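This structure is in structure tokens; I'll ask about it shortly.
The complex appears here without one of its protein chains, the remainder shown in place.
Which chain is which? They are A, B and C, in the order written, and residues in each are numbered from 1.
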Amino acid sequence: MSLKKIGVLTGGGDAPGLNAVIRAVVKSAYNSGVEVIGLEDSFDGLIYPDKSRVLTPGDVTGILRFGGTILGTVNRGNPFAEPIVTPGGTYNYADRVLQMFEKMGLDALVCIGGDGTLAISYEFYKKGIPLVGVPKTIDNDIYGTTSCFGFDTAVSFATDAIDRLHTTAEAHRRIMVVEVMGRYAGWIALHAGVAGGADVILIPEIPYDLEKVAQCIRERDERGARFSIVVVAEGAIPKGGKLSVLSEAHGGTVERLGGAGMYCANALEPLTHKETRYVVLGHLQRGGMPTAFDRTLATRFGGKAVELLLNGQFGKMVANHPPDLVPIPLQDVVGKTKTVPLDNDLLMTARALGVGFGD
Amino acid sequence: MSLKKIGVLTGGGDAPGLNAVIRAVVKSAYNSGVEVIGLEDSFDGLIYPDKSRVLTPGDVTGILRFGGTILGTVNRGNPFAEPIVTPGGTYNYADRVLQMFEKMGLDALVCIGGDGTLAISYEFYKKGIPLVGVPKTIDNDIYGTTSCFGFDTAVSFATDAIDRLHTTAEAHRRIMVVEVMGRYAGWIALHAGVAGGADVILIPEIPYDLEKVAQCIRERDERGARFSIVVVAEGAIPKGGKLSVLSEAHGGTVERLGGAGMYCANALEPLTHKETRYVVLGHLQRGGMPTAFDRTLATRFGGKAVELLLNGQFGKMVANHPPDLVPIPLQDVVGKTKTVPLDNDLLMTARALGVGFGD
Amino acid sequence: MSLKKIGVLTGGGDAPGLNAVIRAVVKSAYNSGVEVIGLEDSFDGLIYPDKSRVLTPGDVTGILRFGGTILGTVNRGNPFAEPIVTPGGTYNYADRVLQMFEKMGLDALVCIGGDGTLAISYEFYKKGIPLVGVPKTIDNDIYGTTSCFGFDTAVSFATDAIDRLHTTAEAHRRIMVVEVMGRYAGWIALHAGVAGGADVILIPEIPYDLEKVAQCIRERDERGARFSIVVVAEGAIPKGGKLSVLSEAHGGTVERLGGAGMYCANALEPLTHKETRYVVLGHLQRGGMPTAFDRTLATRFGGKAVELLLNGQFGKMVANHPPDLVPIPLQDVVGKTKTVPLDNDLLMTARALGVGFGD
Partner (left out) sequence: MSLKKIGVLTGGGDAPGLNAVIRAVVKSAYNSGVEVIGLEDSFDGLIYPDKSRVLTPGDVTGILRFGGTILGTVNRGNPFAEPIVTPGGTYNYADRVLQMFEKMGLDALVCIGGDGTLAISYEFYKKGIPLVGVPKTIDNDIYGTTSCFGFDTAVSFATDAIDRLHTTAEAHRRIMVVEVMGRYAGWIALHAGVAGGADVILIPEIPYDLEKVAQCIRERDERGARFSIVVVAEGAIPKGGKLSVLSEAHGGTVERLGGAGMYCANALEPLTHKETRYVVLGHLQRGGMPTAFDRTLATRFGGKAVELLLNGQFGKMVANHPPDLVPIPLQDVVGKTKTVPLDNDLLMTARALGVGFGD
């Protein structure tokens, strides 16, 4: 099959670098003589006729450095579960997408998204749509790729936040607790914690003992430290227990209260007899301009996705195996989560430097 | 009186620029042949013998760009209310400070702090300590000065945060609510709101009507906007009502829940039928490196404070009346709060541009 | 006269905040029922029929935070000197502009620019075009206004650059010379120098003696300092002399070599026997996102310009007299330059802190 026209879509929560991927897809496809259709709001662009548009290099000029996604995104539940209602009729979800894909004259798709979007994409690949997936995750927990765009930007912001809290913690001789993203994996907490010089790092992979955390802080005080910084992933939980309330994924929702950061801060104050404050970084971690690192990685992902399509390598996800990008089968990726191994090099280094993990 | 030795202290919550003031005081005093004693943890440096040290230019090298304060700070209640217990005995607070001031051979003080610290300073001035006050307030609500160091840094951070939330709000077609500092005055919300391009700004000076806020957002949607940004000062309250729960000053405490940002987000979702998220910037606003603007202003404040002492102008606060710094009597300042006037130029400009204030 | 339609243009070198002014003009005019025509490339928009377009609020969405100008700009010499050649004929410059102004149905103009653009605007005002000027200058040298948007952004960048050079200067025990903008006025050098903790600041207003600069650096070495930072405005000149070569305004041109920074670095190395390096910040100072301060100031300028037009106050420039914006007659402004007074408060403070000015 010779590629003439492809679609590109972005699904799930936004991440800095999505626009850089879109730009790379559009520019490299255009230079190979392939037309690109931008599909809006994830697969909605293959459901509603008014949710797609041609993208030329002129349309993506300057978007390299912007956060968000010019195509919009949605973060819905299982789309296969419910019928699709459009002004033109009610459809089965899969049928509608397959039908529109054909009607629009598309030859293939680039699907940029997290595990949810990749799982949906894999379903459509099995139903016959030639496509390539590009992984997107702030949390860095997609299986099969060592890193994703967005992660470096989130870590950079979180590190900057920890820097800021250091000065105020020291001035006031406080404990500052910083809650960062990471519901199932502690990558952001681990990286930002080390980069920010945190004294304690709590991650979902290592259930923590509050008394051990407090002990770590008391020992610092005995050595003359005026303050302590605790970085806690939103999904970190105390040993042998559960948080009775959980922070919603990736920042505050309006319905629920009380996340990992508040819980820790509440618990540490009486155990340490030190003034304790907390901050939840939430949505700030996923906005803003992508770092240079993420722009480069996102651009490579986009370029590689088009290359795979041109070579007929469908059903694959672009994965970062430094220094290379490689295709790996979507079926090896979906349904898995990449957590921090307990013998991770950075984790071991942090321990060697004296960082506490509450265990 | 010829000045030979002065003390400098920092009180209240920390603010970016405190170190720049200290550095300017030390360097300009030193160059005028005056010795400087750094008093630690506000007036504690005049209570405990081990809480003071000589500061030379070498001790303040490089601190210009650091947040926090090398002298430490405390934010206590009314210190006159309770006796001071030291290893050497129990004292009346005022007596102890006056006695130590004399014992240490100090000729005058530079007291850097907010309304609390300035009020205490004024008491000691009336009791005979020659001193000059330097205003410090992130919120910009100290009476008598158009601005203070720390405010520009806080506004810059809040603006950057709003920028970040714009991209994610747009990608997800959400309302993003950002809670900024400002318990009694809406200066940060107003400035960061305008600089960040907020659609609605809620400040303590203008009690808001939630329905009007929702109306403003609905009108934006009708004009094709995909998202809305609401900036809310922590002290903003709904019209004719009170928040039943209040956010603690300047960020989250561990005991109480639910601030102005959460309240607004909770209320706006059902009124607008739009996904709504909120972020509380909290302590992030008072940490970090001071902006160039704040470093310059803080340096001028410190230099002017020493100049006033050298000229025997005691009992004054250094005030910013651009383009000049002028001394104003402490008695004209203490106990007052500078709120946003309803005919403030920036407020009127924001209204002219279509920003909603919920009234 | 009731205002129906106005034009807005940007002239001279670009400055961070131009887009914020344009946005404020468009939004506040629109909300007052006035149509806005964007004129491209300064007065070229009133010469070439294809160089103008209607601007609605939708057209200025999101530009608040961008550097540059969506209208483009030109920085030409005296436009009155030469005839205008267009596809439609050859015209006298003034006649063409007046004729097009009428033909386009414009009622008034907002002219945003530096002294050159303001002088041209004043000419057209005298010829009958109702207009208001908005000052724009990175150098902060426009007469009659205490500050302009763009200046804070330039100072912030220069300060950040000085911060960066500090670490490398200290590691290598070097003198680092930083050349900043300021051909006739030393405002950037003074403000960034103080904010960055420079040891020597050289400005056009104070011709410098190289031996005195070297002496200042030698004294630092004797006190144990490992390095020194010299900030030099591009227009700073040695006492009793002239630079035989001058850096082109605001950064490197391709024809000439050797600016104030290189000259100083060359001269200081043999005088101090210290390794010396220099950096020319050039165009980096005028690009990038405006700071929060500049966005706010630019927004106020734009809003005030429309307010003045609505009130029939023509022939005026919006001036910043903190805390107010006031109109001042263009005739009081054109042809003048605001240099740093020798008794400027910040200058005196810097001297008190021990900063050398080479005099």
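Note that a residue touches a chain if its C-beta (ideal position, glycine included) is under 8 Å from a C-beta of that chain, and two chains touch if they have at least 3 such contacts.
Note that the structure is predicted; figures quoted are calculated from it, not measured.
Under the touch definition stated at the start, the shown chains contacted by the missing one in the entire complex are A, C. The residue touching the chain not shown here, chosen from A:107, A:163 or A:275, is A:163.
Touching the chain that is not shown, out of A:91, A:184 or A:293: A:293 (per the contact rule at the top).
Touching the chain that is not shown, out of C:120, C:236 or C:265: C:265 (per the contact rule at the top). Touch with the chain omitted from the figure is made, among A:27, A:183, A:277 or A:316, by A:27.
For the options A:18, A:64 or A:180, the residue in contact with the chain missing from this view is A:64.
Residues of chain A that touch the chain left out of the display are 24, 27-28, 31-32, 57-58, 62, 64-65, 146, 152, 155-156, 158-160, 163, 166, 191-192, 194-197, 223-224, 291-293, 295-296, 299-300, 303-304, 306-307, 322-325, 345-346, 348-349, 352-354. Touching residues on chain C toward the chain that is not drawn are 13-14, 16, 18, 66-69, 72-75, 157, 160-161, 163-168, 170-173, 176, 226, 251-255, 257-258, 262, 265-266, 269, 276-280, 282-284, 286-288.
Please note the rule applied: only the chains that are shown with their structure count from here on.
Distance from chain B peaks, on a Cα-centroid basis, for A.
Our note on geometry: chain A versus chain C, Cα centroid distance of 41 Å, whole angstroms.
In whole angstrom, the spacing between the mean C-alpha positions of chain A and chain B is 35. With touch defined as above, residues shared between interfaces to two or more other chains in chain B number as follows: 160, 163, 166.
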